[in-house]
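Not every chain of the complex is shown here; the ones you see sit where they belong.
Letters A, B and C name the chains as they come in the text, with residue numbers starting at 1 for each one.
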Amino acid sequence: MLIARVIGEVVSTQRHASHNGQKTLLVQPLNLDGTDRGEAVVAMDAVDAGVGDRVLLVTEGFSAMTSVERPNSPIDMAVVGVIDHIELLEQV
Amino acid sequence: MLIARVIGEVVSTQRHASHNGQKTLLVQPLNLDGTDRGEAVVAMDAVDAGVGDRVLLVTEGFSAMTSVERPNSPIDMAVVGVIDHIELLEQV
Amino acid sequence: MLIARVIGEVVSTQRHASHNGQKTLLVQPLNLDGTDRGEAVVAMDAVDAGVGDRVLLVTEGFSAMTSVERPNSPIDMAVVGVIDHIELLEQV
């Protein structure tokens, strides 16, 4: 999984029927220092995340399809957790 | 999923039988600012998208195979939505 | 899928039993302008493609395994079509 931030939503009327009723989020993957990690991607929401949340992002199809409990829905990325905090090892 | 634009079609007579009757689109992944994101790729059409449309692109095999409801068809990318608009978080 | 050109064959005697009788192609992914897109990869042939052909390449395991109708054969790339031509949108 990657750490990411929700930065928007994608609105699409003409889409795969299985996607109806799913929130489609625009998320920006992040490095540990909070800087952008590549470009933003589009992911289905599996945990009712909101814009601005720091989240866990799965980036693989079978996992993403599982996350929303719609096995026949073509999804390849999903938000599966909202991060409270990250505990980093002290690097002595 | 990635944001992409349909820029053409690929015509192929000698192909996997399961692909017959499927529209094979040439799509260019895009960054949020509309610039090209890497090189164009080839994707099956699952939502009757047309050339020029801004679309949602799944880039994983199992998801793509699901999108066209042909579970035995070898596909690894598919167009699963036509984007109306994108709502971006205000970055205050 | 990616656009690619068949540039050779790989010969292997000591290999997974499920691969026997399958043609193993060396293919070079291509950009739209015909230049090389990264390095060559190795793919199973699902459509009787020949050296020199411009082809459609799936680059995902489940899709590739499906393409040769051998669900228990470990394959992660396959040639699934020979390209006749590509119709590009006029960029006015």
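One rule holds in what follows: contacts are C-beta pairs under 8 Å (C-beta built on N, C-alpha and C of every residue); 3 or more make two chains touch, one makes a residue touch a chain.
Fair warning: this is a prediction, and the values are worked out from it, not measured in the lab.
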Where 3 copies are displayed, count of copies in the complete assembly: 5
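As a convention for this text, only the chains that are shown with their structure count from here on.
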Graph class of chain-chain contacts, one of line, ring, star, complete, other: line
Whole-Å separation of chain centres (CA-atom averages), chain A against chain B: 19
Euclidean distance of C-alpha centroids - chain A vs chain C, Å: 31
Contacts with two or more other chains, residues of chain A listed in rising order: none
Of chain B, residues touching chain C in the complex: 6-16, 19, 24, 26, 39-43, 51-52, 60-62, 64-65, 72-77
Contact set on chain C toward chain B in their complex: 1-3, 31-32, 37, 46-49, 56, 58-64, 66-67, 78, 80-89, 91
